[in-house]
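Have a look at this one.
Missing here: one protein chain of the complex. Every other protein chain is in place.
Here the chain labels run A and B in written order, and each chain numbers its own residues starting at 1.
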Amino acid sequence: MTTGPFRLPAGGRLIDRSKPLGFRFEGRQMTGFSGDTLASALLGSGQRVVGRSFKYHRPRGILASGAEEPNALLGLGQGGRFEPNQRATTTPLVQGMVATAQNAWPGLNRDFGAINDALWRFLPAGFYYKTFMAPRRAWKSVFEPIIRRAAGLGRAPELPDPDRYEQAYGFADVVVVGGGIAGLNAALDAARRGGRVIVLEQAAHWGGRTPVDHPGGQGRVDALLAELRALRNVTLRRNTMATGLYDHGYLLAREALADHDPNAGLPRQRLWRIRAGHVITATGALERPLSFAGNDVPGVMLASAVRDYIVDHGVAPGRRIAVVTNNDDAYRTALVALDAGLAVPVVLDARPVADGLLPGEARARGVRVETGCGIARVLGRKGVSGVEFCAQDGSGAPLGTVDCDVIAMSGGWSPADHLWSHCGGKLVWDDARAFFAPDPSRQPTGADGRGNVTPVGAASGDLAVAALTGAADAAAILPVWVMPANAPAKMRFKMWLDFQNDVKVSDVELAAREGYASVEHAKRYTTLGMATDQGKTSNINGLAVLSATLDQPIAATGTTTFRPPYTPLTFGTIAAEARGAVFQPLRKTPIHGWHEANGADWEPVGLWRRPYCYPRGAETRGQAVAREIRAVRSGVGTLDASTLGKILVKGPDAGRFLDMIYTGMMSSLPVGKCRYGLMCSENGFLVDDGVAVRLAEDTWLCHTTTGGAERIHGHMEDWLQCEWWDWQVYTANLTEQFAQIAVVGPYARRVLAKLGGMDLSAAALPFMGWAEGELAGIPVRVYRISFSGELSFEIAAPANRGLQLWQAIHEAGAEFDITPYGTEAMHVMRAEKGFIMIGDETDGTVIPQDLNLHWAISRKKPDFIGKRAQERSFMASPDRWRLVGLESLDGRVLPDGALAVADGVNANGQRNSQGRVTSTYHSPTLDRPIAMGLVHHGPERMGEVLEFPVPGDSFRARIVDPVFYDKEGAKAEGAADG
Amino acid sequence: MADAITMTPLAGIAEIRGLGMVLIRADLGRAGDAIAEAAGLALPETGRFTTDGLRWLGWMSPDELLLIVPGSERGRAVADVAGALTGEHALVQDVSDMRCVFDVTGRKPGQVLAKLCPADLETRPRDGLRRTRAAQVACAVWRIDGAETGRGWRLIAFRSVRDYVAQVLAGAAAPGSDLDPR
Partner (left out) sequence: MLILTCPYCGVAAEETELHPGGEAHLTRHGPGSTDADFEWYLFARRNPKGVHFERWRHLYGCGKWFLAARDTVTLQVFGTYPAQSKYPPREIIAAIRADRPDWVPHWDEITGDSAPGVGNDPAPNPTPARDSFA
């Protein structure tokens, strides 16, 4: 069975003619076979133009048959599965596939952007730089809108990707990248030496070029595979593209499991993160185009690709195939075409002599070979219709014309040295063979400093390894960088180097003339090699042209930097499982489920989720917060404080250690007592605060902020392990072991009394004391500490009993209308009391002295972390901004972070500032705005009014005492009847 | 107590509840024997664990052990170890509420962990204990092979990320996602 006009009646080693597959391209229904790529199916259906070029919107056809394809980038799929820039040449055809062309507006055949092609004289290298540096009216009104409309490659998907992706970690002694003949041989060698061997092949089939290029090659491949499959220490993985090699043998590879086939039920792709002891790159080589005028016309293809489509897919890229080459290898295409019954009207060989085995065989089969010839002109615009040839060493005077519909070109082969180069391997230019190959003396190195990458086969520069026919049968290549050699400027304007980014020989020459002599500069100026194909087909040709223009050897020009990934990775693969509900870990307290069931409005605090408030009915957030605060101040409320850090510090030197960690004195804290403390960085800045509790003679429990638990625990361990390692102190981060519940308000004691088990009277448990016992039958530790100014108990219970305790408290508190409150109510209540909050009043530049917390800094201690830093002159300066309260003059809440302006302007011409708002709320308790801020000489300026201008408005506030509520502390003992 | 989270052709994930856990920090060179005796198990070597099938003693760091016992024994275990370390600079703490525990068993449990942990678990010794991460959270894993547990791996992580760990484990065990070459 055949499909489409260009499907050959027989052949196609990879396709199954009994399984036709329907697909759509640009709305047209087409058919291919199982085993086709999208590219082979398009060619088989006679589809020549598959897209438009990036800058000039010239019609473009399929150039290659693999990952190096620059032209056939299509939009694939629909809806959430739409994906732009997919290479047709590496995309397996799937039943029902929907593909669209890119860069074509309004359509593939009538593209408005093609006007750029007519304007090519005005779009030289560096066009964008030149244009946007000096915009002129005409550009602004005429050209720029056109360019902007046409800019970009493909369109971004608009819906979430519905597919599943995953990652996996792999470990191997040897990873072989490339399952061609060289890779399989190397894998067998490695496997016989023992150790784990992984072989990665980007394609769905093994053998690389061997089965296409060598009679009997398939048999050799099959025999190797059979041997490898019998070895238990070998893993053979197909459809897996090694995308990058990184430090210490870290190799990323993408395994395609169900690409564009959502029906398979599999993860679509998997990213392998493989740690390789040694990497063998058997990545083959990439064929280079030739630079002749019109080399981008659809139908001009790489010679190897032409024979791939014939042999692999039974597809004829054309009926009359002209070959143009500077080497022997391209003659294989002529022979394959003849075998398939196609016409080969001419082989144009740039070399003066072509007397190798392959040219001989072609001549013997009657092929016309024109040596010393190149192409002067390609006939046809949307497809090749013929070729005008000329002498290669001339300036393009036509010698004759040949009718053809495909031009198979070969400019030689470049070893695929991407992985080698990703991780520091160096390349060396081989003048005779005209390519860069890995320099064995400058390998990438691993953790042990020894070379950890070995190229084999074509990737090592040994192109003959693929020549399994035995002989080094190829005659020498003739480097050809421009065809014909003395082509006039007019022709050079039509010679494409980078097909995807539309960079021509003339552009690189212009860049060189304008002073971009460095290959890295010329690349950026012209955008050569900067498209999604990363210049796989264009880089060498481009730097050869640059070298010629600069009149220097190619070795002196060097290459640009090879960067991963080898081919683009989709974001889904990189993100893998980290999306949706598990985008990042959410930390939940033991009481989380209750909060959820009771309508908590969540606030992220680090990775934790804490209730911001619990809105009831139609309440807004603000109304809920106000209600919660009133309930606490007049009755009783509960806060889930389980997220607070709880670090146990124990040992003979624990007191001495905590005296270093805190600014205050902790060693003098009596057993049974709690003390508020501050922690500074060695740079003197306030980093955390909390209540330390002395549990026993040698044991303290240090509470940190919610975000501080892991950070402060690490900080402590750092100093213990790295500075004072002879001190006898152990720490344990017990944050997760305990649920902690704050019961706060005038009736807090009465609620807890109902639970039974402990005497929590003021006499038994005074302020800043703690007690251990049982409440409601649950083992607890109760701390009498308060961040709201109200009577307050913080109760710690084993985490797995936390919910039970919370519920018992709510049951007992029902008669007092006990109210759960969230973080916002907590914040407002502490602000009403003038208590600072780490992260509000502090921002990494604030020292405790700025916050009038001198009382929490020991003057007796000879040392603590941050003490030396605070002795620096600017830390002790009276000019630092210091904490004050701010009273809005017009009853409006001050904007958070607003700056208070001062007279004059600074060096940048901005208004001078003299303070800023650090916390600002509406106080439901006082029914007016309250705020705190840091102000220059603040505490000495009570009563002064500051101005806080914001865009379009201005606020005025009076400097006042920061304690807005219960200055006498009368509330701390609760209700008189409590 | 085991609650099944998921069962696929790849693996079964079950949550284990009710274990007793004791954190022990001490100079293992000096106090190791006393701890081992109190725990009723041999002192594990670096990076290993010892177990009698019921109790389990794991090496967490050069000066830290984790003792896992049936939940009903937690109080006594804390008291026994603390008692054995009287007079010694040591920290012994009941941390039974601090972690979540999952067993990964079934046909290819190692593949589930291979998708989450950047550790070469395949080559770990049978009594190896590896602290690493699972996706984005810290964990520790070791092999299990018991009549009750089945053959596979046990993973512990912090309690607050229990839901996260359960979800990423279940995701990694999704049907059709085995790592065998295809």
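In this text, a residue touches a chain if its C-beta (ideal position, glycine included) is under 8 Å from a C-beta of that chain, and two chains touch if they have at least 3 such contacts.
Computed from a predicted model, the values in this text were never measured in an experiment.
Taking every chain of the complex into account, the omitted one touches A, B. Checked against the hidden chain, the listed residues A:E514, A:E717 or A:D840 yield one contact partner: A:E717. Only one of the listed residues, A:E158, A:D551, A:E697 or A:D863, touches the absent chain: A:D863. Only one of A:E682, A:D759, A:E772 or A:D953 touches the absent chain when the whole complex is considered: A:E682. Touching the chain that is not shown, out of A:R192, A:R616, A:R872 or A:K967: A:R872 (per the contact rule at the top).
One chain of the complex is left out; on chain B, the residues touching it are 46-47, 59-62, 64, 118-119, 130-133, 138.
Against the chain not displayed here, chain A makes contact via residues 246-250, 275, 424, 445, 447-449, 680-683, 685, 687, 711, 714-715, 717-719, 721-723, 725, 844, 862-863, 865, 867-869, 871-872.
Operating definition for what follows: only the chains that are shown with their structure count from here on.
Across the interface of their complex, chain B is touched by residues 164, 166-171, 235-238, 257, 264-267, 270, 273, 275, 577-578, 581-582, 584-590, 608, 648, 650-652, 728, 730-732, 734, 736-738, 798-801 of chain A. By the touch rule above, chain B contacts chain A in their complex via residues 23, 25-26, 63, 89-91, 93-99, 111, 114-115, 117-120, 122-123, 135-137, 158-164, 167-168, 171-172, 174-177, 179, 181-182.
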